[in-house]
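We show some of the complex, not the whole, and keep each chain where it was.
Chains here go by letter, A and B, matching the order in which they are written, and residues are numbered from 1 within each.
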Amino acid sequence: MENRPFRLITSGPLEALARTLEALLVVASAPLSVAELAAAADDDEARIESALELLAERFVEGRSGIVLEHVSGGYAFRASRDEAPACARLVERPVERGLSPAALETLAVAAYLGPVSRPDVARLRGVAADTVVAGLVERGLLTEAGREPGVGGAVRYRTTELFERIFGLESLSALPRLDDLGDDADSIRGRLEAVAARRGA
Amino acid sequence: MRAPDLDLDLDTFEGPFDLLLTLVLREELALGEVDVAEIVLAYVERLAARERLDLEGCGEFLVLVASLLELKARDLFPDEEVDLSELSPEEAADELARRLEEYRRLKHGAAWLAERLEHESDRYFRLGPAPLAPRPERRLAPGRPEDLAAAVRALAEEPPQLSLAHMGLRFPPIERFLDRFRATLRRRKAFMLDAELEGLSRLEQAAAFLAVLELRKGNEVRIEQAAPFAPIRVSRLDIERSSEWRTARSA
């Protein structure tokens, strides 16, 4: 039945199932196995396989920008190989926006005070830090650096080499001095903590 | 209906009103997070479902809610000095009207969003990259070390005193009216509440009314009203019992 022209297929019940699979594949964030597709579509695996054949014919190199790919984990949509240059331009489009104020503050705290935990950052900035820290880790500007002392201590983060490169620093000791706040990390930290305490929980 | 039995279903709390009060007093529940208006709404809804109006219960409820509000105001704005002289009664009323309208708009906005969410609940889309998408390469703009120093300096700055002048809706202390009514009742056996309220702002009137309820709760006064909206007469009750109450309260 797969060699029938597209037009005729659109009316059959298999076509309805194919539409369901299209929807599932476009929302999935990982390849889906036949079993997973069957469970979600609430249909049997044999029919899923037939509907997948339909889709494979439709979403194929040369005919569509969307290609159905069978990988080890199951089925997923990908971009057609012909469109690789455009996709490369899309994902590599330089995010030449600078860091957000939140990211800058968080990096500054980690750079000047040494490894800091998320609760640390939250206290010193007066704002929850989870999202910002996670974003900076993902961008490779912060990295985990052990845990705070004690059982179940919070994970601490330090700045990375990438951070130093981005800010044109040979090392953290090349950071501008903050003599007005203190001459070492501990006294700067003390100063920030005092202000944070007054800012009030 | 007694106020303590009121069942509440708030964002931050679910259970009877008296448990909420207990948790607040034990500081196990932050009052700042409690939507007092929702409590009042729940109570009013319950009242509306009843045939008889229980004045005693209402009075108790009003006093409890007034105390909650006062506690909450202190909780939210610990350093704020109450300065009523700053605000004329007209300004206070204007401000109240403005704020209520503002809040009404906000509620409309929230209701629209809720409806929208419901309507859009069958729109599914993928969050994050596609399974087989090319890995994005992020190129970061260079940063300036001085910006890092400036960020730390900014965090070391003393925060400004938070001005809450815009809060506007300060509640006049109930004690002021308690003292005033007690003084009046030492001179006279009874007074008409409406006469006492004349010339007061709406907020002051509310505080005065709460003070009368507080006196009633302490068995210091009797409240009489011939018919709904008729003048309210407040008369002295048993002096000895009221002084007992005051001693017990201050102990």
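The rule is short, and it goes like this: contacts are C-beta pairs under 8 Å (C-beta built on N, C-alpha and C of every residue); 3 or more make two chains touch, one makes a residue touch a chain.
Please read all numbers here as calculations on a predicted model, not as lab measurements.
The complete set of protein chains in this file's complex follows the formula A x2, B x1, whereas only one of each kind is placed.
Basically, only the chains that are shown with their structure count from here on.
Taking each chain's centre as the average of its CA atoms, subunit A and subunit B sit 42 Å apart. Listing the residues of subunit A that touch subunit B in their complex gives 23, 26-31, 69, 71, 76-79, 84, 87-88, 91-92, 94-99, 101, 104-105, 107-109, 111-112, 124-125, 139, 141, 162, 166-169, 174-176, 178, 180-181, 188, 191-192, 195-196, 198-199. Residue ranges on subunit B touching subunit A, taken from their complex, read 124-149, 151-159.
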